[in-house]
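First the structure, then my questions, so here it is.
In this view, the complex is presented without one of its protein chains, the others remaining in place.
Labels A and B are assigned to the chains in the order they are written; within every chain, residues are numbered from 1.
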Amino acid sequence: MAASIKLMTQTLLQRSLTALSQRSLHTQPAIFSSFRSSRQVQPLEQYPEVEVVHNPPEWKYVERLLPPQTVPQPVAKADYPSGWKPQTADGNSDGYFVARTKNHMVPVYLHTRHRGQRRITIVRRIQGDIWRLEREVRDVVERARNGKLCATRVNELSGQIHVHGDYVDVLREHLKSKGF
Amino acid sequence: MLNFLNKTRQVLYPGVRNLSNTLAARQSNVSSETTAAAGDKIAVPKPALILPQNYKDYAPVNKNSARQAWIENVDAVKERKLGLIELHPDVFAAQPRVDIIQENIEWQRKYRYVSLAHTKTRAEVHGGGRKPWPQKGQGRARHGSIRSPLFKGGGISHGPRSPTTHFYMLPFYKRVLGLTSTLSVKLAQDDLHVIENAEIPTRDAQFLKDLIKERNWGPSVLIIDKQDEFPENICYATDYLGYVNLMPAYGLNVYSMLKHDTLVLTVDAVKHLEQRLLYQLHRNDATSKGGKFKLDQV
């Protein structure tokens, strides 16, 4: 029904369009460009007979093609083979808390500058005692560097720790093992 | 989609409300207090609204910054606390990024601004087609036109040309953060008030003036409701008050919030804003919002 009304209005439009184009055949008014690029409506008899199915049994196939509105919550499972873990710690025992991102990932990132010559690992979304976490991070990184000193920088306002060098995997694993 | 909002909506209607014992006890306390405070004028003892929220779907990033606000009445000049509403920390206690608020203000000023400053070039200034004096032999500097930019009354080179648009789009999530930051700042500075609804008893503007004076609001007040159709009385009352303005929740913006001293939200508007902003902060297709602004985008 709705489709046929649409077709009727389209044919009306078409008629007015042809009336317009008879006057100036070779000018292409920009506002009609979308109609011109689409296929012209043929006589209605040429179109096949259709039926509108309400509550079709195939609707479940349509639903699975529609994306979720918001990021889905992860479901609890016995094990996660990919190495991803849900957050378990709430920061009460550690004195600090590292919040997960919207996509439920650990917020450790690598920033590269100077054509890859300077690599800085950044831990974000830190709440609470950021200096305590910084001492821990320094410990972990220095162990990964075989005891060599490691340079860090703390931004208390934005809750970030910057670590010189690429220690993304080390720090991410460390935070996951602490339950963050 | 938004489970907790449905639940809170259920809580709003007393018929389907089921509160725990402690809540019910607190509620009876509050209601007895409020009726006592209201005196003999308002004799209808309505149960106090306590609107807890379920943070299951959108767990707050900031773990321990719960925010609550009193729900106030507007049916009388005298202030009564009708209940409490819990506010989501990601929206109402976000990091107050004053720099992002400033960027939003600048963007809102600029994106609709078209500069009409205009100067004429040497081609547009009248005259100047003739060579003023011969090239050689006068002992004077060579010139081809009296409208050259070197001449007094000549054209202007590199001057402003009208119309110059200053349109640009602030990145999407800067706009979202601007809203959450401003709401958080307003709440932190006690410039945000929650009212039950926008139903005031009279059309008289004096009532609103008294109410604003009594509550220590304002002087300028922005009242936000969820719908764009406000009740009749408040429309008449604010009609000739330049400093009290009404706005639907979908029109809420950083500039208007800061232009007015006090922001007054209805309960519906609070919930609507929370739902929309939390959706933007958690939407699945957030990456599609990160791209460059295109004129034909929806």
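The rule is short, and it goes like this: a contact is a pair of C-beta atoms (placed from the backbone, for glycine too) under 8 Å apart; a residue touches a chain by one contact, two chains touch by 3 or more.
Basically, contacts and distances are computed from a predicted model.
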Undisplayed chain, where the name is taken from the UniProt record, one of "Large ribosomal subunit protein uL15m", "SCO1 protein", "Alpha-1,3-glucosyltransferase" or "Translation machinery-associated protein 20": "Large ribosomal subunit protein uL15m"
Visible chains that the absent chain touches, using the contact criterion stated earlier: A, B
Residue in contact with the excluded chain [from B:55, B:151, B:236 or B:255]: B:255
Hidden partner interface residues of subunit A, rising order: 3, 48-56, 58-62, 64-68, 71-75, 77, 80-84, 91-92, 95-97, 103-104, 127-129, 156-159
Positions on subunit B contacted by the hidden chain, ascending: 62-65, 93-96, 98-99, 101-103, 105-106, 184-185, 188-191, 255, 258-259, 261, 284-287
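Just so we're on the same page, only the chains that are shown with their structure count from here on.
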Gap in Å, rounded to a whole number, between the CA centres of subunit B and subunit A: 27
Subunit B-facing residues of subunit A, complex: 67-73, 90-91, 97, 99, 102, 125, 127, 158
Interface residues, subunit B side, partner subunit A - complex: 1, 57, 61-63, 95, 279, 281-286
